[in-house]
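Every protein chain but one is kept in place in this view of the complex.
Each chain carries a letter (A and B) given by its place in the written order, and its residues are counted from 1.
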Amino acid sequence: MKIVVFILLISPIFISAQTDWYRWGKANINYSSQQNLANEVPKKNVSALSVLKDGYSFFISDLDGDNCPFYPTCSSFYIESISETNIFKATLMFADRFTRDSNLFKTHEHYPKHISGRLYDPIGNYLLTDSIVVYYSREEFIK
Amino acid sequence: MFAFFISFISTNKAQNLEMQKSYADSLFQSERFFDAITEYKRLQFFSNSEEYNYSSNFKIALCYKAGAKYDDAIKYFNIAKTNSNNVQDSINTELQIIRTNILRRTIPEALSLLKQIDEKYPNKIDSSTINYWSGWAYILNDDWDLASKEFEKINNLHPLKTLADSVDSEKYSVTFAKVSSFIIPGSGQFYTGNYLSGIMSLGWDILWGYLTINAFVTDRAVEGILIGSLLWTRFYKGNFQNAERFAVERNKEISNKAYQYLAKKYIGEKP
Partner (left out) sequence: MVTTRLKLTAQLSTLIYLLTINSLFAQNLDNLLSDKNRIAFGNYLFCEHDYLRAIDEFDFVLKTQWDDSLQFKIATSYYRMMLFDRAYIEFKKIQVNSLLFKQSQYEQYRTLFMSNNYVLLQKVIDNSTSKSEIPLELLHLKNSSILLRDIQLPLKNGFISAFGKDDRTKISEFYDWKYDLPYKSPALATIMSAIIPGSGKIYAEEVGDGITAFLLTGLFTYLAVDKFQNNHNSSGWLYSSIAAFFYAGNVYGSATAVQNYNAGIKFNFDREVKIFINDRNQFLPTPKHLCN
């Protein structure tokens, strides 16, 4: 985010030649349409949880349409927060996330944008630890 | 023999530049494109005459193209074009710009340039060349039907026409999948071959539909509205969204299979 401020200031002067600011090599050209940008949080090793999650995906989330505007998706958010905290706190976080998800007024401009086209809503900002809350610029896409 | 040696040691500048060119070319040949660009730039920097302007800019553009840096490639092709020495060079460069646009997937630009080039150089370019690159533009735009028509103009038995036709016929209709799941939940999924998902969608819709109606019948209106709005509509929506998604994904798989064939096995000229 801080870099963006800088880029905005410096870009009119130095926008050219940026391609060559790293040593690139031959590209593999295969014509395939662009890969789907990752929508899911990479799988972590939570065996009992992942069974639950797979079951949930199979029976429910794969069938009830695309309802979650966020990245990570609601179920991934829950799974990840369980593995980072405990089931009690994770449930509170999930209840809050679910409420924000069902927000009737769709205040999407309150969230930074993720490169997948969803709203970026990382776990770290909801752990109740003030020092690790990160505010992301609304003008750029988060990778 | 001695004289031969001496002549090389006391070379003049022109020969030096020629050496520099062949060094850059050798880097280009060994696919060290980043370094090749450096050496072509060096060549250009030290040659005061305009002798190398066309060839080095053209090569720099080719390097960028090979590294999939298409914006830069087009920039340098355009510089090369203004420095070209004859009509054939200009045409070659324009065709390269078109091919780079195809790779960059700025298809509308590629198509409009193809149209322009035909008017700009009358009787200089084979109409089959225009058709061929138009066909490729449509292929990379996932427009196999239009691509087939372009290749047909070249030759009715053109291998790319055959390919485009087969891809076109294999594709699923996204609208049909969606509409049929609109009418009977799960049927679109059956059409795309996702039977399990189809059955489960149908199951959920029957269950929530039943519970919603049952709630209204037994005078539990609030519960009825809740189940209906939160669950039934959710799964019904998911049902036809899935049908649409499956069709799109299947189509993508079909296209990608063809793209893979084109990248790895097709031996004709490629953009």
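Convention: contacts are C-beta pairs under 8 Å (C-beta built on N, C-alpha and C of every residue); 3 or more make two chains touch, one makes a residue touch a chain.
None of the values given here were measured: they were computed from a predicted structure.
S.K.: Of the residues listed, A:63, A:79 or A:93, which one is in contact with the missing chain?
M.R.: Once the missing chain is taken into account, the touching residue is A:93.
S.K.: Sort through A:31, A:77 or A:126 and give me the one touching the missing partner chain.
M.R.: Missing-chain contact among the listed residues: A:126.
S.K.: Which listed residue (B:41, B:153 or B:171) would be found touching the missing chain in the intact complex?
M.R.: Hidden-chain contact among the options goes to B:41.
S.K.: Which residues does chain B use to touch the chain missing from this display?
M.R.: 1, 4-5, 8-9, 11, 13, 15-17, 19-20, 23, 37-38, 41-42, 45-46, 222-223, 226
S.K.: Footprint of the hidden chain on chain A, which residues?
M.R.: The missing chain touches chain A at positions 1-3, 5-6, 9-10, 14, 16-18, 20-23, 91-100, 102-107, 110, 125-128, 130, 133-135, 137.
One rule holds in what follows: only the chains that are shown with their structure count from here on.
S.K.: Can you check how far apart chain A and chain B are, centre to centre, with Cα atoms defining each centre and the answer in Å?
M.R.: Taking the average C-alpha coordinate of chain A and of chain B, the gap between them is 28 Å.
S.K.: For chain B, which residues are in contact with chain A within the complex?
M.R.: For chain B paired with chain A, touching residues are 31, 33-34, 37, 64, 66-69, 71-72, 103, 139-140, 142, 197, 200-201, 204, 234-235, 237-239, 241-242, 252, 255-256, 259-260, 262-264.
S.K.: Can you name the residues of chain A that touch chain B in the complex?
M.R.: 19-20, 23-27, 29-33, 59, 62-67
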